[in-house]
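Only one protein chain is missing; all other protein chains are in place.
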Amino acid sequence: MQQHELIVPVSGRGMIEITQQVRNWVASSGVSQGLLTLFVRHTSCSLIIQENADPDVRHDMELFFSTLVKDGNPAFLHRNEGDDDMSAHIRSAMLGISLNIPVSQGQPVLGTWQGIFLYEHRERQLQRHVFMHLA
Amino acid sequence: MQQHELIVPVSGRGMIEITQQVRNWVASSGVSQGLLTLFVRHTSCSLIIQENADPDVRHDMELFFSTLVKDGNPAFLHRNEGDDDMSAHIRSAMLGISLNIPVSQGQPVLGTWQGIFLYEHRERQLQRHVFMHLA
Partner (left out) sequence: MQQHELIVPVSGRGMIEITQQVRNWVASSGVSQGLLTLFVRHTSCSLIIQENADPDVRHDMELFFSTLVKDGNPAFLHRNEGDDDMSAHIRSAMLGISLNIPVSQGQPVLGTWQGIFLYEHRERQLQRHVFMHLA
């Protein structure tokens, strides 16, 4: 059983691919078969698996979610940290904050087009903590 | 490997924090490092992690999801149990019914503002069964 915390610096809203950092840690663990869990310790960003070949997918994802969950909704009560505060919490709940990926032959069993992304929902610079667990 | 079922009584739609019950069970297990899985055995409520400091977040979450997934949609066919029946199934699918949280130093690795919630989507009194697994 191995655990490690990955720090991901972000500079505002958007999807940041972390597949390579995760693959490197799994490879360094020496574990050939197991279950990898990623858990982000925040309530205003997400961890998702998504198409990583075409960067247009990231553009369209953001277009969709920023339309679905409007920033600055005047009906929201929780607005202390700005227009992107409550919308970030809602996106985080919808898209989730953890991933579970089986590991086989020393590698996460990601499909050909699957990349691992931290999806930042806040409009600011932050350090995000991704806890990795492999057993 | 330890398993336990937590019964959560609910009195209608809304987010009920269960962080303390979960923490207590993990502490009583004596496990210092592992993976905690929570799984709710129903299709009309959810388990989510969300901001637990400001109760306004719960208000805004409900405002958002009750607007996004309208109760009593006349186009729905599955309406036998009332206006909140099918909308509860949709919310459950969107928000998910299980959580995976690594455990380190005898504690779930929740961030400072992360609480564990059962989000009830039905408008009635119920007993919800949350299965906990730790290994």
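Here the chain labels run A and B in written order, and each chain numbers its own residues starting at 1.
Everything below uses one rule, namely that contacts are C-beta pairs under 8 Å (C-beta built on N, C-alpha and C of every residue); 3 or more make two chains touch, one makes a residue touch a chain.
Computed from a predicted model, the values in this text were never measured in an experiment.
**Student:** Please identify which residue in A:Met61, A:Ala88 or A:Leu118 touches the non-displayed chain.
**Tutor:** A:Met61
**Student:** Please pick, from B:Ser29, B:Gln50 or B:Asn100, the residue that touches the omitted chain in the full complex.
**Tutor:** For the chain that is not drawn, the touching residue is B:Asn100.
**Student:** On chain B, where is the contact patch with the chain that was removed from view?
**Tutor:** Spelled out for chain B, the touching residues are 1, 3, 35, 37, 39, 41-43, 68-69, 73, 75-78, 80, 86, 89-90, 92-94, 96-98, 100, 129, 131, 133, 135.
**Student:** Using the touch rule from the top, list residues of chain A that touch the missing partner.
**Tutor:** 33-35, 48-51, 54, 56-57, 59-61, 63-64, 68, 94-96, 99-102, 104, 109-111, 113-114, 135
Criterion: only the chains that are shown with their structure count from here on.
**Student:** For the Cα fit of chain A against chain B, please give the angle of the superposing rotation, nearest 5 degrees.
**Tutor:** For the C-alpha superposition of chain A onto chain B, the angle is 120 degrees.
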